[in-house]
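With one protein chain held back, the other chains of the complex are shown just where they sit.
After this line comes chain A, so read on.
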Amino acid sequence: MATQTQFHVLAVDDSLIDRKLIERLLKTSSYQVTAVDSGSKALEFLGLNGENEDEERNSSVESVSAADEDHQVGVNLIITDYCMPGMTGYDLLRKIKQSSSFKDIPVVIMSSENIPSRINRCLEDGAEEFFLKPVKLSDVNKLRPHLMKGITTKNEMQSNTNKRKGSEEIQSPDRTRPRYNELEVV
């Protein structure tokens, strides 16, 4: 039931300089950082290697660094560059949102190019924020609410599990409410 004491951010950027910068920005904000240089490495870190995600999870859930919330090291937010060779930040966003295990991890996109259609497409497809490069501390400060929301969700999920196990709360049998309608932090 422990709340994580430190948020873990996965940063994805093919530029060495930008990786160093984002790493410093995130560490200054007291986040734990893992920085990788490609979308495929990011997916590998999350344990989403192959086409069949469930297969990967079952076989490698203990060996991969970032598994689910009960693992010591989980990922609370992904921040990725848009323009990368191979898999773009947008491709990575889509893959994460299509994954049942990771679709709720907030994703933030960074880009040096101010293209409104690109920005809108990313936001519509699930990105929480879109930062224009060069990234500054004021941008990184915008991450906290998204990270806090994740903690609330996690605690709510755990409290739901606890409620189901005990039976002191009345739950309607055909309850189909969505997950996010409670804001109470246990």
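To be clear about the criterion, contacts are C-beta pairs under 8 Å (C-beta built on N, C-alpha and C of every residue); 3 or more make two chains touch, one makes a residue touch a chain; residues count from 1.
Criterion: contacts and distances are computed from a predicted model.
A.B. asks: For the chain that is missing from this picture, which UniProt protein name fits: "AP-1 complex subunit gamma-1", "ACOX2 oxidase", "Histidine-containing phosphotransfer protein" or "Ran-binding protein 9-like isoform X2"?
C.D. replies: "Histidine-containing phosphotransfer protein"
A.B. asks: Hey, which of A:T28, A:Q98 or A:N120 is the one touching the hidden chain?
C.D. replies: Candidates A:T28, A:Q98 or A:N120; residue touching the omitted chain: A:T28.
A.B. asks: Need a quick check: the contact residues on chain A for the chain that isn't drawn.
C.D. replies: Counting over the whole complex, chain A touches the hidden chain at residues 15-18, 20-21, 24-25, 28, 83, 112, 133-137.
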